[in-house]
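Supplied in structure tokens, the structure appears directly below.
Take a look at chain A:
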Amino acid sequence: MPSLQFSSLAEFLQMGGVYTFHIWAVYLLFAIFIGYNLMQPRMARRHFIREQKRRASRDAELASKSRENINS
Partner candidate 1 sequence: MHTNLHNPDSGFSSLLQASALFCERDERVLFSGLDLTVSAGELVQIKGSNGSGKTTLLRILCGLNEDYEGDILWKGESLSEERENFLSSMIYIGHRVGVNRILTPRENLRWSASLHAPIDDNRIVAALGRLGLRAYEDIPCRNLSAGQTQRVALSRLLISPACLWILDEPFTTLDVHGVKHLESLLSEHVNAGGAVILTTHHALNVSCQWRALDLDSRRAAA
Partner candidate 2 sequence: MWLWFSKLGSPRWFYELSNKWLPWLYVAMMVLMSVGLLWALLFVPEDYQQGQTIRIMYVHVPVASISLACFPLMAVAGTITLVWKMKLADMVAKSVAPIGAWFTGLALASGAIWGDQIWGTWWAWDARLTSLLIQFFLFIGVIALRSAIESQDAAAKACAILAIVGAINVPIIKYSVEWWNTLHQPASDFSMDPVAPNPPEVWVPLLIMISAVYVFFVIALILRTRNEILQRERRSQWVIDLVSREKSV
Partner candidate 3 sequence: MNKPLSDGAGSDISTWQAFCATLKRDLVIAFKRKNDLLNPIMFFLIVVSLFPLGISPDPVELSKVSAGVVWVSALLASMLSLDNLYRADYEDGSLEQLLLSPQPLYFLVLAKNIAHWLISGLPVVVLSPLLAYMLYLPSEAYWTLVLTLMIGTPVLSLFGSIGVALTVGLGSRGLILAVIVLPLSTPVLIIGAKAVTDVMFGLPVGSHFALLGAILALALTMAPLASAAALRISVN
């Protein structure tokens, strides 16, 4: 079983001191990359559904209004 490389959380965050920024920058970009590509489609889907619901209600309204002036 591979052994744990870091004795403490502080040492883990230091990531060997020299290239701390580099390593965490890459993993930050990786997190943004994963997060965006999962969130964006879901947001777009929610926006689409809201849009379609609004259009559906608008069409329903128009239909009912036209039916009214036919009956009246």
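Quick note on the criterion: contacts are C-beta pairs under 8 Å (C-beta built on N, C-alpha and C of every residue); 3 or more make two chains touch, one makes a residue touch a chain; residues count from 1.
Candidate selection criterion: all candidates are chains of the complex that A comes from, given by their letters.
Note that this is a predicted model, so its numbers are computed, not measured.
Touch with chain A in this complex holds for only one of 1, 2 or 3, which is 2. Put simply, chain A touches candidate 2 in their complex at residues 2-6, 12, 15-16, 18-19, 22-23, 25-27, 29-30, 33-34, 36-38, 41-42, 44-46, 48-50, 52-53, 56.
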